[in-house]
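The following block contains the structure, expressed as structure tokens.
Selected chains from the complex are presented in situ; the others are not included.
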Amino acid sequence: MESSCEESKTPNWDVSLLEIRDRLSEFAEVRGWTQYHSPRNLLLALVGEVGELSEIFQWKGEVAKGLPNWSTADKEHLEEELSDVLLYLVRLADVCGLDLGQAALTKITKNARKYPVARS
Amino acid sequence: MESSCEESKTPNWDVSLLEIRDRLSEFAEVRGWTQYHSPRNLLLALVGEVGELSEIFQWKGEVAKGLPNWSTADKEHLEEELSDVLLYLVRLADVCGLDLGQAALTKITKNARKYPVARS
């Protein structure tokens, strides 16, 4: 079926930062982990995950877009590490009381003004 | 107006990763920057932004949740750096051909199984 094929291409990219934030917040709450989620603890956890992300790429030399030669296992490993970075980033913004979604949209607009499209 | 007041509290946490992805993709496209957006280039750019994020916190000692004593300028600086990390992370996942939203939800579910809530 065409529609399901198209759906399977981007079904969840469509998740909102709000949903991720709320699921993480509840996750920490029910486990009694909020006490450990200070800003600097979360920041160092984020740095740790960026390290794991880098390790995936470290001995590979330049990597082509779309990862044409990567195994499914390697891609799943990469998805996990990208996710871990995202989850700590969202959680860090949340405990800092900041609106990461709003901030991201503001930054995109600011970048657009900073780097105007050249007219031919 | 009350409703607008409440709206202004979390209007954009509700942005989807898909919208951010598409805006970044178009941003790079119209500026002819896609040629520079190889996976490892974007990864190093991400590491650079994590460094800038860390610099904000480096001499502060432990930081309280909600950043009670931070100036508006410091909070805006933090929002910018958090955003920069997010934007490169989303862009990196996109050029790798991975669905970061789906991956994040999958990871949250996996973590929930890995760390079950203790029953009283």
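Going by the order they are written in, the chains are A and B; count residues from 1 in each one.
Here is the rule we go by: a residue touches a chain if its C-beta (ideal position, glycine included) is under 8 Å from a C-beta of that chain, and two chains touch if they have at least 3 such contacts.
The model shown is predicted, which means the values in this text are computed figures rather than measured ones.
Asker: Let me spell it out: one sequence, repeated, and 2 copies placed. What is the copy number of the whole complex?
Answerer: So the full homo-oligomer, as given in this file, consists of 4 copies.
Here is the rule we use: only the chains that are shown with their structure count from here on.
Asker: Between 0 and 180 degrees and rounded to the nearest 5, what angle rotates chain A's CA atoms onto those of chain B?
Answerer: Rotating chain A by 180 degrees superposes it on chain B.
Asker: Centroid of chain A to centroid of chain B, CA atoms only: how many Å?
Answerer: 6
Asker: Looking at the complex, which residues from chain A come into contact with chain B?
Answerer: Spelled out, the residues of chain A in touch with chain B are 10-18, 20-21, 23-24, 27, 30-31, 37-40, 43, 46-47, 50, 53-54, 57, 60, 62-67, 75, 78-80, 82-87, 89, 92-93, 95-108, 111-112, 115, 117-118.
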